[in-house]
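Quick one: structure below, then a few questions.
The other protein chains are all here in position, but one chain of the complex has been omitted.
A and B are the chain letters, set down in written order, and residue numbers restart from 1 in every chain.
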Amino acid sequence: MSNELVKLTAAQMAEKIRNKEVSSRELTQAELDVIEAAEPTMHAFLHVAADEALAQADAFDKKLAAGDTEGLPELAGVPIAIKDMIVTKGIPTTAASKILEGWVPPYDATVIEKIKAAGMPILGKTNLDEFAQGSSTEHSAFGNTYNPWNKDCVPGGSGGGSAAAVSSYEAPLALGTDTGGSIRQPASFTGSVGVKPTYGGVSRYGAIAMASSLDQIGPCARTVLDAALLHEVIGGNDRRDSTSIPAPVPPVAAAAREGLKRDLKGVRIGLIKEIGGTGEGFQPGVAKRFNEAVEQLKSMGAEVTEVSLPHLSYSLGAYYIIMPSEVSSNLARYDGMRYGLRVMPPTGVPQTAANMMAYTREAGFGDEVKRRIILGTYALSAGYYDAWYGSAQKVRTLVIEDFAKAFEQVDVLASPTAPTTAFKFGEKTSDPLAMYLGDVTTIPANLAGVPAISVPCGVDDSNMPVGFQFFAPQQHDEAMYKPAAALEAALEDTWGGNILTKMATPWLAD
Amino acid sequence: MEHLADLARIALSDEEITRMQGELNVIADAIDEVQKVATDDVKPTANPVPLEAYLRPDVAETPLTQEEALSGGPVTDQGMFVAPQILGE
Partner (left out) sequence: MAEKLMKFSEAVKKYDPVIGLETHVELCTNTKLFCPAHVEFGAEPNTQLTPVSLGLPGSLPVINATAVDFAIKLGLALHCKINEWSQFARKNYFYPDMPRNYQISQYDKPTNGEGYLDVELDDGSIFRVPIERAHIEDDAGKNTHVGGADGRIEGADHSLCDYNRAGVPLIEIVTKPITGVGERASEIAGAYMRTLRDIVKALGISHARMEQGNMRADVNVSLRPSPDAPLGTRSETKNVNTFRGIEKTVTYEIRRQAAILDDGGEILQETRHWDEATQTTAGGRLKTDADDYRYFPDPDLVMLHITPEHIERIKAQMPEMPRERRNRLQSEWGISDDAMRDIVNAGALDLIEDTVKAGATAQGARKWWLGEIARAANEQEKSLDDMPISPSDVAEVEKLIADGKLNDKLAKKTVLGVLAGEGTPSEVVKKHGYEVVQDTGALEAEVDKALAANPDIVEKLKSGNMKPMGAIIGQVMKATRGQADAKAVSALVMAKIKG
């Protein structure tokens, strides 16, 4: 019974709650049961907030019984997992870093306020690469998360925990943050759906900053519609975030429902030449599934053309300047003064505030974080600002212009989400550049601020999932939800159900 | 490299300093790449979505309590955060 329950989509769960076929508490308890069974092998969570989640579920059930749920979002009562990069009042928040270990925030992120107001119980905090810096979740200070499809493989990153939690049925929904692909690439690696909304479409207030001009909170789900419904819960203007767009959230759920009709007549889809899936660096399995998906889109009436974004290849260079620069400044606040870890200098070293800070940061940050801080400090240091950070911002202009021009010709753009399927643990940690290169397909959306979605488009020969990515114009997130939902529906037909039915789930008791 | 570590306030070990020295090339390569197209006629973009600043009305909201403010502090005393010896300039 409970397995059937947790395998429902979030939209289906919500419907059962509304119809009083199941309570929020029952659902939350069912998810907590899966978490208990799966966590020893999955380790998707850094903290499970069982008591809080059940209390929230009870509070919602009471409201529902009293008929007091008018105006709540469709997902009211459905539980959710939160990437541990988003602050939660009273629930430890660590960014998977030793430097924040044990920190209990005294405030909620705006998205958490919205989740709570929606009556959605928070199951716990999911694992990630430390401060969201990585593509495999191997850089978490608190251990690896495992890919539910294959325990030898990474779940992607940085949001490996949220993606693994969703695809392993530990949670129907999760929140992620996406700076260079941290929602979409793990979605691709785990056969789930991940969305990076338009920059400024979802408030960043309370999202621990990695690279402020690139970071965006977004939904992780098992279906496009679920992602859209969650997108509508968390999106919209927030006066506590100066980069928040003063406009209502686009009608993404309606667009997803429209897509489920599988009619894409009149929809113009541009395949990005520079990251087209047939080019260099793409695994054959990825290219094959991608091309098949394109045929599916055509068969539903979409007009597919190839579009060139000539400056896309420069995105990576710009990203490696902007990202570490902002990281170096954003992470300066972790200094052992106001919260988190404090390490005093060893004997023989002057016990000064400056040394305390330096030893705290040496001990509290992992290698990858330190590397990026140093690189960013270098990029911003004396005399280089204009030549470096300034140049990277110029490339950003060029990439934005490329997207704008492309969107004059087509409604959405498409590419594989990642050049490969999930790789094995340890495979890329020794070669940071190889890890970075994996982000080449996802980074342009962050740089240009455009929304992008990853949906599963099949598995490779090793039965590992492949992701298909759509990009839409800024502030038109709905444009990508329609073809994404259509593609999902068409492919599910060929698979005989959600892609996750191809995944073995030994942690789910029969 | 020591200068960078000092600016970044990280007491890097010798081994780390040696290792990271080489990685500065990552940045150098990125710069070379970027400067190929970052010509004078291109305007830089700081924020990907063009917005102008929202100006917040000057109205107070409930602050954190002192207890909340200090709750994460590694060392606190008399309602304040304790810093080890700060050397004068």
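One rule holds for everything that comes next: contacts are C-beta pairs under 8 Å (C-beta built on N, C-alpha and C of every residue); 3 or more make two chains touch, one makes a residue touch a chain.
Fair warning: this is a prediction, and the values are worked out from it, not measured in the lab.
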Can you tell me which of A:Tyr169, A:Tyr339 or A:Tyr481 touches the chain that was removed from the display? A:Tyr339
Quick one: which of A:Ile208, A:Ala293 or A:Val395 touches the chain that's been left out? A:Ile208
On subunit A, what residues meet the omitted chain? 86-87, 93, 95, 100, 103, 105-107, 109, 204-209, 211-213, 239-243, 325-326, 328-329, 332-333, 335, 337-339, 353-354, 357, 377, 380-382, 385, 389
What does the interface between subunit B and the hidden chain look like in terms of residue numbers? 3, 6-7, 9, 46-47, 51-61, 63-66, 69-70, 72, 77-89
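Heads up, the rule we're going with is that only the chains that are shown with their structure count from here on.
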Whole-angstrom distance, CA centroid of subunit A to CA centroid of subunit B, is 23
Of all residues in subunit B, those that touch subunit A in their complex: 1, 3-13, 16, 20, 23-24, 26-27, 29-39, 42-49, 51, 53-54, 56, 64, 68-69, 71-75, 81, 83-87
Contact set on subunit A toward subunit B in their complex: 103-104, 106-107, 198-200, 213, 239, 242-243, 245-246, 311, 314, 316-318, 320-321, 324, 328, 332, 335-342, 344-345, 350-359, 361-362, 365, 367, 370-371, 373-375, 377-379, 381, 387-388, 390-398, 400, 432-433, 436, 446-450, 474-475
